[in-house]
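Missing here is one protein chain; the remaining ones are kept as they sit in the complex.
Order of writing sets the labels: A and B. Residues in every chain begin at 1.
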Amino acid sequence: MSGLRRLLGAPGGLLGVALLAAFLLAALLAPLAFPGDPQAIAGPPLLRPFADAAWPLGTDRLGRDVAAELAHGARTSLAVGLVAAAAALALGSLVGTLSGFAGGVLDEMLMRITEAFQTVPGFLLALAFVSSVGPSLAVLSAAIALAAWTGPARLARAEVLSIRARDYVAAARVAGMHPVEIALREVLPNALPPVLALASVIVAQAILAEAALSFLGLGDPNRVTWGGMIAEGRTVLRSAPFLSIVPGLALVAAVLGVHLTGEAAVEAQAARRSLA
Amino acid sequence: MKRQIISRRGVLLASGALVASGALLRIARAQAPRAGGRLTVAADSEPRNLNPAIVASNGVFFVASKVVEPLAEASFDGPDGLAPRLATAWKGSEDGLSVTFALRQGVKWHDGKPFTAADVAFSALKVWKPLQNLGRVVFKDLEAVDTPDDHTAIFRFARPTPFQLIRNALPALTSVVPEHVFGSGDIAENPANNKPVGTGPFRFAEHRPGEFYRLEKNPDYWEKGQPYLDEIVYRVMPDRSAAAGALEAGEIELAAFSMVPLADLARLAKVPGLKVVPEGYEALTYQLVVEINHRRKELADRKVRQAIAHAIDKDFVVKTIFLGYATPATGPVPKSSKEFYTADVPATAFDVDKANQLLDEAGYPRGGDGTRFRLKLLPAPYFNETRQFGDYLKQALAKIGIDAELVNNDAAAHQKAVYTDHAFDLAVGPPVFRGDPAISTTILVESGIPDGVPFSNQGGYANPELDALIAKAAGTLDPAARVELYRQFQRLVAEDLPLINVVDWGFITVASDKVMNVADNPRWAVSNWADTWLAT
Partner (left out) sequence: MSRAFALLRRRLLGSIPVLLLVVVGTFLMLEAAPGDAVDAYLATSGGGDAALIAALREAWGLDRSLLARLAAYLWSLAHLDLGWSVTFSRPVLEIILERLPTTLLLMGSATALSFGLGAALGIVAGARPGSAADRLLSAGSLALYAVPGFWLGLVLLVLFSVELRWLPSGGIESIASGLSGFARAADVARHLVLPVTALGLIYMALYLRVMRAGMAEAWRMEFALAARARGIPRRRIVLRHIARNALLPLVTMLGLQSAQMLGGSVVIETVFSVPGLGRLAGEAVSSRDTPLLIGIILMSAVLVIVVNLAVDWLYGLLDPRVLAPGPA
């Protein structure tokens, strides 16, 4: 409870949690609030927002309900953001832990691979990957994770290296624990928290990367995505600016919410640590 | 000049093809052309090979047609819909075995050498027939080109070839290239493929990849007094939404081929100083087509294909996706082809109930979730409109219980998936009608085409009756009889629906009011622009 209070008390924490909550609510409630296919053609095309109560945010080029698309788009953004971040963190922690724990040749090899990935512009890698495999939600998430796992990997390795030298690991070793067990039981849980602190940044980056890929025409056409909405809306950017402004604002709000909450969480944790 | 414009307007008004637009009135009111100035236009792609004799495509023509000229160009009011260019007259023999061209005299290549019949013979035999994507079909029986003198070329065919077909092929398929440039070495690797040398009103000056092409006036052009422009600069703008902004900012004066999104036209039409010109694409009709994979057992059933056709609201497609700049299609030949088109075909009207009924009859009842069966739908990525129609078709199919999964591929992947791997159930394609059904339309339904040939029947459809009709028309010399065969062809396709023609569309040009003589022939964007000028 006091953790949450501290979170809300941190600068921007309240705003961040509010934005994030709105984002999550929209994503969770979309099927209830807007049942049926959000891509269904529901009304006359290019209706402006607030002009008709049936379509509060207006309709797009084909007459699809922008409000429904926006809510369902939150689901997609959230899904891509979470899946990509989870995959990037899992892969990164695994590689980092392995590398830091094993040392020697394996460490050298894994770090070379990490370096190779860091040398290649991440977005370019994602672009080529999606073009190669074909855009679907899973492929987009994988592509984004592929471009984002190196940060967590390096951090995890650094943490593992510092933890490995600590007393309780040495104690476990003396007690005859299997190295794999030591890695999983003793080292990983302690190395993980700082890596997880990266989560909010990666989620935010993943949401933005998905939008940029959709903008370049590499989105999943069977799902509504905010990036895809912006991409479609930009052809009528001057005639019907709301079509790209509305999802653009949603994108900024969601990413801001993730950032603010993440930051406040880190600060709250730091405050707790300094109190302890 | 003026007479021609007025007569053209008369023709258009009389045919009811369009209402008089502000642009036409302005053209008609225009005074004497002014020479000079640079015209800056938007280009959305940089073709790998800029030689129109090898690559007969609109992307290449858009730049190269100003440099390299065909034997004849399409025309609103010329005989047979043609205006002379490098040929001044043409005549086919009774037996269909030869065509005689009288060639223009006193024409010089851009490097100063004289243009002669030898260049035409060389282009036909060494380039169009063996190397050109479309010429390989039309000129397949071309055996020899006789050149009794420097200004006569006689095409000799091994088998009777309809003169009508050759005539219709002249604007797009007969770009003449110089023998003294291409005569030695590998033609496909000749540097002049990217720095074209021709006889046209403009000379190729430079290409800065990713930035621009620049053409400059040919002072020795055979039409005295033309061209009017000093320079044409093509600014490369790969992003389709960039052209509208650049037009409004006054950085470019013209964007052709609907580089300005259709949805933005209503607004741009109101911007002072800009005009929206829907004419000038009459001979460049694109067809929005649903390609069908007949290997799927459901789709092999004619009733299912009819049901899909009944599910498509063509009026919605015209109004909402094409914003009125398209015509509902009745069959495989567009209405704009006055020579071949017939409206007398079985119609498939928009009727969702009928579609559902047909699917029930065909034995595909709705399952528990309301779905009859699932399909993979691949919209071609080349145009905004093909993608948008894909979105629409998915929704239209949902209404008749067919669950379509959209697959979003880039150009290379689409090409491979549809035309080589046949990994599709339905695809949305934009084939081009090139003036004669035999050039590129019949191959969309003909059987026996090897895998991997793009823009052809790769859906596994085989109809002996239709194949026989196509073969017969290809060898029929009498124009009237040939036209009648192609009308039967249209009826047969509309009845059996090997593919579904949804709408036919031309493109839109947006230009500054200062650009004059825009759209004065039916292939304007890909014609030579010799008479285009800039008012002050």
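Rule of thumb we're sticking to: contacts are C-beta pairs under 8 Å (C-beta built on N, C-alpha and C of every residue); 3 or more make two chains touch, one makes a residue touch a chain.
On a predicted model such as this, the values are computed, not experimentally measured, just so you know.
Trainee: When the whole complex is taken into account, which chains on show are touched by the absent chain?
Mentor: A, B
Trainee: Looking at the full complex, which residue from B:80, B:410 or B:513 touches the chain that isn't shown here?
Mentor: Checking the options B:80, B:410 or B:513, the one contacting the hidden chain is B:410.
Trainee: Check each of A:142, A:251 or A:268 against the chain that is not shown and name the one that touches it.
Mentor: The single option touching the absent chain is A:251.
Trainee: If the hidden chain were put back, which of B:69, B:248, B:279 or B:504 would touch it?
Mentor: That would be B:248, which touches the missing chain.
Trainee: What residues on chain B make contact with the chain left out of this view?
Mentor: Within chain B, the residues that touch the unshown chain are 40, 45, 47-49, 55-60, 131, 133-134, 136-137, 188-189, 194, 206, 208-212, 214, 231, 233, 235-239, 241-242, 245-246, 248-251, 382, 409-417, 420-421, 432, 440, 449-456.
Trainee: State which residues belonging to chain A touch the missing partner chain.
Mentor: 11-12, 112-113, 115-116, 118-129, 131-134, 147, 204, 208, 211-212, 215-216, 227, 230, 234, 237-238, 244, 248, 251-253, 255-256, 259-260, 263
Keep this in mind: only the chains that are shown with their structure count from here on.
Trainee: Centroid from C-alpha atoms only, then distance chain A to chain B, rounded to Å. What do you get?
Mentor: For chain A versus chain B, the centre distance works out to 45 Å.
Trainee: Note which residues of chain B are touching chain A in the complex, please.
Mentor: 240-241, 244, 261, 263-264, 266-267, 320-321, 379, 381, 384, 387-388, 390-392, 394-395, 398, 405-410, 413
Trainee: Which chain A residues qualify as touching chain B in the complex?
Mentor: Touch list, chain A to chain B: 37, 39-41, 45-46, 61-63, 131, 134-135, 217-222, 234-240.
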